[in-house]
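Have a look at this one before I ask anything.
One chain of protein is taken out of this complex; the other chains stay put.
Here is chain A:
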Amino acid sequence: MTTVPTEDLQTVTLTVNGSERTVAVPPHRTLLDGLRDEVGLPGTKSCCAEGECGACTVLLDGKAVNSCLVLCVEAEGHEVTTVEGLSDGGLTDLQEEFLNAGAVQCGFCIPGQVVSAEYLLRTNPSPSEPEIREALSGNLCRCAGYQRIVRAVQATAARRNGQ
């Protein structure tokens, strides 16, 4: 069922959401493709495929990256966290605050937004509003107008800081 001869498939072993996974992918396939099509985690969304919209954001060794700009083979031996890996089935405090703030409309961009915001809060637990805007400026949203996402991040920071 594949057009690529078997010898051209690259075997990639990576850790996804804490579990070691081995996938066989053509060398030109992106981490985004690998996560969605091979690992079976469609929470990471595909939109622009050129690193401009942020819908495909994941954590690679703890850093937020556009998974459409990383080849799957480059992830060999690395650790990836997708939106599915942020929580144990329920919602994280950040995701709850996205809902409370009214930041979630169609929801297609939200997994990427959540991952980017989580990375921000892990690296800067008390971000200012300009810092939030800067950190999330690579994540496009066409529905909600951004303001409520900023509020959600602020509310989460306050919650985590015990305020």
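Please note the rule applied: a residue touches a chain if its C-beta (ideal position, glycine included) is under 8 Å from a C-beta of that chain, and two chains touch if they have at least 3 such contacts; residues count from 1.
One rule holds in what follows: contacts and distances are computed from a predicted model.
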{"item": "Omitted chain, identified by the protein name its UniProt record gives, among \"Hydrogenase maturation factor HypB\", \"NADH-quinone oxidoreductase subunit D\", \"Polar amino acid ABC transporter permease\" or \"CO/xanthine dehydrogenase Mo-binding subunit\"", "value": "\"CO/xanthine dehydrogenase Mo-binding subunit\""}
{"item": "Interface with the unshown chain - residue positions in chain A", "value": "1-4, 26, 36, 41-50, 52-53, 55, 82-84, 87, 91, 95-96, 98-100, 102-111, 114, 132-134, 136-150"}
